[in-house]
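Apart from one protein chain that is not included, each protein chain of the complex appears where it belongs.
On to chain A.
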Amino acid sequence: MKILIVGLGKVGQLLCAYLSAEGHDIVGIDPIEQKVDEVVERNDIFGICGNGANCDVLREAGVEDADVLLAVTSSDELNILSGLIAKRLGVRYTIARVRNPDYYTQLRFLREELGFNMILNPEAEAANEIVRSILFPSAMKVNTFARGRVEIAEVKVTKNNRLAGIQLSDLYQISRSNILICAIKRGEQVYIPNGQFILEQGDHAYLTGSHKELVSFCAYTHLSKKQKKKVMIIGGSKIAYFLAKQLLDQKYSVKIIEQNETRCIELAQRLPQASIIHANGSDESVLEDERVDEMDVVVTLTGIDEENMIVSLLCKNMNAKKAIAKVNNLRFTDMVDHMDIDGVISPKRIAANQILAYVRAKSNKDEDSAVRTLYKLVNEHVEALEFMATDNFRGKKTSLALLPVKKDILVAAILRGRQVIVPKGNDQILSGDRVIVVTQRKTIRDLNDILED
């Protein structure tokens, strides 16, 4: 695929390196010549020096026959403008990084009215990632797809969790959460299960559902030990807000230490249940007063990588159980492995990975089929296909329980606007929905193919 990358900052450079190594045609655009030279020197790509929101520059980059435009400059406005212009000039998919919550709340408008295929907020994604690493047991692997709105988690069924011996139709009674088991790997065999399927010890189950549902599923099935954990967040950044909000929803106790008073007041207004402390989080005596030794998890989210690393080490030294540091500079992340820090979160890398997953999914699919996106799961044994339901779909407005769906095919999720529906028997597929179908067959090319003839 031909991909234009506007903005060759950290995220842009990562994307250039990975995507060009995967054999895509990359054109990188940045106004700073030195950056362009550096990236062209290191990767097999074409570089253009200029403003990515300028039509002439975009035309020179060959926007007319490009498949994807990734706008990842540090400016939200430039990213949006560049995406809009590129879309008008004929690029097929546009992805923009938008970080300002002011714009981010207009996500739906950006997507549906302005035609963006994906809007990415690295801060929110980073918060999700931290929540995952706090809530989920480390043995559980979690991936996201459908632009990060549907999560897929691999869970091993063991004696300790309550899953063994359960028939899938009874799952809701135990978990009280709206999730779906879309594939099961038993030994070398992979099954697409139906309601009668019974889980056995040793199975690997693949769960899909929204982030929130998956979290509560883990709590109810004792996959993670549910207890009132204490979390301390040092640095009241955007990530801190997203993170605290999610943790408070799970009834965790959250303490945020922030130096800036106005920011403290702002956070206190938006997060009434959290305790906000106005102090310097890197001060040892402050940490001691706030009883860092009682904390289950400390997350350092200040704007400075080095400070995050050092404060994390300090907290571990003061007997905090677990420390997670935000480190944006990718050169540091390898170094952190040798330190006594339990986890590293890099918003830039997360953003890059999400874009990569999206581009890979787009380049996997067959050009002439109706498949919008294709994901490969369970070591590529199973495919998750995303279709757009049109008026031609024969089974529209029929309850799923009544639809004559072929064997080994599962409707895993229905995306209706911003809503993620994990389908049950009485749900319907409407025209305009995006439907995610999980299958082992390779012959599904149209949504009608999932129905018996």
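Note that contacts are C-beta pairs under 8 Å (C-beta built on N, C-alpha and C of every residue); 3 or more make two chains touch, one makes a residue touch a chain; residues count from 1.
One rule holds for everything that comes next: contacts and distances are computed from a predicted model.
Matching "Tricarboxylic transport membrane protein", "TrkH family potassium uptake protein", "Glutathione import ATP-binding protein GsiA" or "Urea ABC transporter permease subunit UrtC" against the UniProt entry of the left-out chain gives the name "TrkH family potassium uptake protein". Of A:33, A:112, A:200 or A:446, it is A:33 that touches the chain left out of the display.
Residues of chain A that touch the chain left out of the display are 2, 20, 25-27, 33, 40-46.
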